[in-house]
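With one protein chain withheld, the remaining protein chains of the complex are depicted in position.
After this line comes subunit A, so read on.
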């Protein structure tokens, strides 16, 4: 069921973006892609294909060597740090152990872009924090020190931080890699819901192509720093396409119950 997404407003975009490291290694080459509001886009590809680099460029952490990265049509570098953070939230692959904060305190830090250095936590901030805790199911862990949580619990805490930030774009680098299966689905369902209901633009690097196909509206595939596919899941979930992206022989079957395309390694 391919949806026509071209009427949704474009939010983040890369135009012929290229990234070269200081030592001259090209990590991304000639990437042009648009991410729209109300869309959940999954970035897939082999290890080292440039997924994290692309996400960091969208988050303004890496400057493109050539080409442009834009937010609402304006170059990403033009925004001040706080203004940008109000629109775009970024979750790194390894966000760290959260220093010595409790879960509550860490999530509260996600409100920084709104209250800035001089503001206090207002009602709106507190509501946002509560909502983030509720949505990620961390109610029972609020007073625990983040560094004492399990890997998966800590990842949910970091996701809650990005939710508390209330940005209209979420850039998530492997947000569910440490989670158990039920929590993986839980988070993806949450992201799907946020997309539909709140019209967020969500870009997530995902390793599991099946989860990507099930939940994403759009899939961007990178290989060796180049963009090789930018299409809805139905187009991507074809044997030859998957062989091109992952270098593996895969069979695509419809899910017995809900009909979503499912890829199985043919090994």
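By definition in this document, contacts are C-beta pairs under 8 Å (C-beta built on N, C-alpha and C of every residue); 3 or more make two chains touch, one makes a residue touch a chain; residues count from 1.
Keep this in mind: contacts and distances are computed from a predicted model.
A.B. asks: As a check of understanding, state which of "Iron complex transport system permease protein", "Transcription initiation protein", "ABC transporter" or "Ferritin-like domain-containing protein" is the UniProt name of the chain not shown.
C.D. replies: Its UniProt record gives the name "Iron complex transport system permease protein".
A.B. asks: Among A:35, A:90 or A:262, which residue is in contact with the omitted chain in the full complex?
C.D. replies: A:90
A.B. asks: Pick out which of A:59, A:76, A:202 or A:237 touches the chain that's been left out of the picture.
C.D. replies: A:59
A.B. asks: Of the listed residues A:64, A:98, A:175 or A:233, which contacts the missing chain in the full complex?
C.D. replies: The one listed residue touching the chain not shown is A:98.
A.B. asks: So which bits of subunit A touch the chain we can't see?
C.D. replies: The list for subunit A reads 22-24, 59, 61, 80-86, 89-92, 95-100, 105, 109-110, 112-113, 116-118, 145, 147, 165.
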